[in-house]
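With one protein chain removed, the remaining protein chains of the complex are shown where they sit.
For clarity, chains are labelled A, B and C in written order, and residue numbers in each chain start from 1.
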Amino acid sequence: MPVNEEFKPTIVAFCCNWCSYAGADLSGTNRLQYPANVKIIRIPCSCRLNPMFVLRAFQRGADGVILCGCHPGDCHYTTGNYYARRRMTLLFSMLDFLGIERERTRVEWVSAAEGAKFAATMNDFSATIHKLGPNRRLEDLRCRKD
Amino acid sequence: MKKIAISQLNELFSAISSQKMLYIPADDGAGAAKFTPWAEGISLTDKLNTVRSAKDLFFPQVENLVNFKVEGTKIDIVENRDAAKPFVVFGVRACDCASFDILDRVFLSDPVDTFYQTRRENGVVITLACSRPAETCFCGVFGIDAADPAGDVTCWMDGENLYWRANTEKGEALTESLNLTDCDDAAVTAQQEESRKILAKLPLNGLDLSAFKDEKLLDVFNSPKWAELSESCLGCGTCTFVCPTCQCYDVQDFDNGREVRRFRCWDSCMYSDFTMMAHGTNRPTQKERFRQRFMHKLVYFPNNNEGIFGCVGCGRCLKKCPIHMNIVKVAKALKEEKV
Amino acid sequence: MQRVGVFVCWCGSNIAATVDVEKVAEVLAKEPGVVFSTNYQYMCSQAGQEMIQESIAKYNLTGVVICSCSPRMHENTFRKTCEKAGLNPYMVEIANIREQCSWIHKDKETATEKAVILGRAAIAKVHLNAPLTSGTSPVKKRALVIGGGIAGIQTALDIADAGFDVDIVEKEPTIGGKMTQIDKTFPTLDCAACILTPKMVDAAQNEKIHIYSYSEVSSVKGFVGNFKVTIKKKARYVDETKCTGCGLCTEKCPQKKVPNAFNLGLDNRRAIYIPFAQAVPKVATIDADYCTMLKSGKCGVCSKVCTAGAIDYTQKDAFIEQEYGAIVVATGFNPIKLDQYDEFAYSQSPDVVTSLEFERLMNAAGPTGGTLLRPSDGQHPHTIVFVQCVGSRCDDSKGKPYCSKICCMYTAKHAMLCREKYPDTDVYVFYIDVRTPGKNFDEFYRRAVEEYGVHYVKGMVGKVVPENGKLKVQASDLIGNQQLHIDADMVVLAAAIEPDKSARPLATMLTASMDTNDFFTEAHPKLRPVESPTAGIFLSGACQGPKDIPETVAQASAAAAKVIGLLNKDHLVCNPCTAQPDELMCNGCSSCEKVCPYGAITYVDKEFRGPNRTTLLRRVAQVNPAVCQGCGACTVACPSGAMDLKGFSNKQIMAEVDAICR
Partner (left out) sequence: MQERLKQKATQLLENGTVDRILGWKAGEFFYDLTPAVFTTKEQIEKDFVFNVFAGANLSKYLIAESRKGGKVAAFIKPCDSYSFQQLLKEHRIWRDNVYVVGVQCDGMCDAAKLGDGVLSVKEEGENLIVDTLYGEKTVLKADAIADRCASCKSKKIVIFDELIGEQGEETENDRFGEIARLEAMSPEERFEFWRGELSRCIRCNACRNVCPACSCEKCVFDNANSGVRNKAAADSFEENMFHIIRAFHVTGRCTDCGECSRVCPQNIPLHLLNRKMIKDINELYGPYQAGADMDTKPPLTNFTVDDCEPSIVHERGGQ
């Protein structure tokens, strides 16, 4: 495969229902484009994201995983994103410690008003993953498509 | 009897591996040995034995069985067995070699396990006699002579030479393809004599298993000792996974969304979900699970196999059990109780 | 496996222009379990909804996937549609192919491919959906208001007005709070007592309102609609039912040297007292710290003079249990202690006072009878310096980071009143900024400057040194760029305000969250400003943040409206997407309990059947579905995976992940 020419990364974006999913909707309402390989999964709150889901995504063929939630202090459930922040910090650090490219994981706080930020974030993340190439270090060969 | 100088070992391995895949016990970089595909630069370990037994090469921990492709209501069955490739495994110890007899009795009797069968047919076993056994070795209890192991080819090593004796047709065929020098038995006999002196001193030689042979199955089964013995068992699978004779496996499916891959993997009777069925589990506590493992090796297996125990005395479980509970302690405790 | 129907919406051309809706329906028809798949111009239209309902009946659908606009738009619509057709509303999943697909992509092939994947994920999820039913819990039609200041009073009056019983718990012997101590109110300068005391009387006389004065909340159990509260009625050694409030005892008590807390210690009162003339309830209270009878058993004067026989030296704290449907927190504020601000000589000179003390000095019912006199020598002050932001907007640990909000206005009021009553006084106000964003506020401030000639100086006071009966004030004038030295007679410090100290332990009892400054957190800073995130707990007044009286009253009424809305319901419908523990897997470790923002999780010891006919006692988590809001924090905190979230279960989310990545 010529390097990255055919590479269409799969990106899973977990979005909290109250801020970031609404932010994603707003970027749609404003017709702000971001790559189609970003697929959003709605969760009630960023604190619903189990590290197991992140690993699952990589196993099944995701090349990047991003979590979006309300800005710290604005959580619909008051404190959920604070827990999510610690969990993801430590999870990402552990993945990094295992030598998994640290650029493949990201957390971004996107409010319901930040449609533009959502699109920009996804464009940037997608470009980063594109540059990084396919996930090989945390993939499951049984899920490979080729 | 043939021989080759130790300095020529690399050439020997090279010659074998030019014909077939060759596995030799090599250091794993973490203080232990494992059967490793030979390649230039890989050398024989000086460890007595590998942590994982030679069983792995014939009955791997994970093995593909078959794939299913589902589309709508249509199911296609797709063969995905690992391609059968001839291989040679060098440096198998007497105990591990004896374990093949036990595995054969399970997998090659009707219904034959064709996956195992294929690997057995494709594999040439070259054993290596022991001259420096460990305190945990007790193969002698099972009538195994560590100084004269079986296998397609038996080897002995001293400071200068590797001595080589083909035992089977497969062994002969391999021998013929190699450039080995003829020699007499003198060096081997001498080494065997030395080895047997040490083997005779092994502390576990006196392990008496007579209690299990003619014992009524139910008496052993109902012994109150099981509760005590199993009390500190963690329920991990270390003993079963390092054991050369454990042969239980589970069949599982992995669905990647496009196809279902059916594979089998080792299971352990020490695990809480071992033989889990719709009604629940039939061995609800660690006591029953623990008892199963030792009853199987010491009672059920010999009862069904002309008195052959399901243990070869390799001592791996003695070394590796996190809490140092093992077949020797169990056998002794049950015997003691009987006395 | 569900029998799934897939409905792809065109949304006119909103979706259909970019997504090949026909192809999406066609491809999704091949997904496992899909028994019917179609597309239509407007799924949310009457005709579209009917199509869904007919298909449910015709194909015996057990799950419905609608590929349309955002679920935030029409999820509820489609849930209701399906419910009418006899399908559980939670068997519906929406694939967002408009906002998150057709509107952001231009290439039809790309958008169609993505729409298929989004549809596939929804199908994968719906297969694992389970019918959910909203539970209900009854509502106890009684409200508790904690704090009897103007906020609490207003809330209670409004709730009572709607016909509900309401109890006020006030820790002081009288309701009224801080407002009772205030002289005049800005920006109208009407007297505080004139507008407050009628409300206090209203509250006392209202049949629906019960006032527990000199009382505290000692425990709170239960949840929204069903709180069980224990109220501690502190012993006041006076039988409230007998005391007529005549006040004779407060005149005869021989213990005269008790600092008068109502006047902030500027004068003394007796050991038996009524805080002020208009106190409600107008009942005497014995201060046990000073009463000779209670301390040594010798005296009994009050008992002798009381004709009603109301004095009872043997009274004990009483505990009252009561059930409530809603709780309003109105615990108010206090000025901070100024011990740390020695540069202003607060502890060195009695003529350096706080603004609240200044209120008392100006008040006709205060220690000076309303004549402004220096506390040190009783002389009339001629030069008064007001210092703003003492402890507010501080970035050090001495003060508070926030703006106390009310100081600019009351200082303008004080300055103005001084100049009005005593035109011979020079009044200086030192400020960082003057903040007057309220109706008629800026006009008020400008009057102080323009009509009353108050000297407003932008700059901070560096030091106040008492010297020869004067207060030497060193300050900087940032606009004039000069150092000022003023010989003042009085210095008035606008101390920052902070939440009452009783709020923190109360928040713990209520499992209501607080910010780092101990102000109660609102459920949403903009959209739910009078509710705590903990269901059934409402916020009134300065306990939520600094507020002036009009704002407090507005919030108090708003909180009352929320309470009335709640108490009006006979039953509360619970969100069915709540956490649920699998008791068989629960370790009892309390990790989930620690992260629950709502206090919805409790633990019980429960017997389970163990192996071999044994019985095991295990500590397991229980979720109260009436309180759980479904955030899912607990599900991740749980290491064994015993805690799962209905509607967003581990398996459902993983199925979506699988479908997307496949």
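FYI, contacts are C-beta pairs under 8 Å (C-beta built on N, C-alpha and C of every residue); 3 or more make two chains touch, one makes a residue touch a chain.
Every value quoted in this text rests on a predicted model; they were computed, and no experiment measured them.
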Chains still shown that are in contact with the chain withheld from the display: A, B, C
Contact with the hidden chain (one of B:2, B:52 or B:120): B:52
Candidates B:80, B:232, B:282 or B:303 - the one touching the absent chain: B:232
Absent-chain contact - pick from B:31, B:111, B:224 or B:280: B:31
Listed residues B:204, B:314 or B:334, member touching the removed chain: B:204
Of A:20, A:37 or A:79, the one touching the omitted chain in the full complex: A:79
For chain B, the residues touching the chain missing from this view: 28-32, 34, 48, 51-52, 61-62, 132-135, 198, 201-204, 228, 231-232, 234-238, 240-242, 250, 252, 254, 263, 265-268, 271-273, 276, 318, 320, 322-325, 328-329
Absent chain, residues of chain C that touch it: 516, 584-591, 594-595, 603, 616-619, 637, 639-642, 650-651, 654
Residue ranges of chain A at the interface with the undisplayed chain: 51-52, 55-56, 58-59, 72-73, 79, 82-83, 85-103, 105-107, 137-142
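Methods note: only the chains that are shown with their structure count from here on.
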Chain contact graph, described as a line, ring, star, complete graph or other shape: complete
Innermost chain, taking as reference the mean of every protein Cα atom displayed: A
By number of C-beta contact pairs, the top two chains: A-C
Chain B and chain C: spacing of chain centres that average the CA atoms, whole Å: 69
Geometric centre distance via CA averages, chain B-chain A, whole Å: 46
Per-residue overlap in chain B, given as positions that touch at least 2 other chains: 256-258
Of all residues in chain A, the ones touching two or more other chains: 60, 143
Interfacial residue positions of chain A with respect to chain B in the complex: 60, 140, 142-143, 145
Chain A contact footprint on chain C (complex, rising order): 70-72, 96, 98-101, 103-107, 110-111, 113-114, 117-118, 121, 513, 521, 523-525, 533, 577, 595, 597, 629-633, 635-637, 645, 648, 650, 653-654, 656-658, 660-662
Residues of chain B that touch chain C when the two form their complex: 70-72, 256-258, 284-285
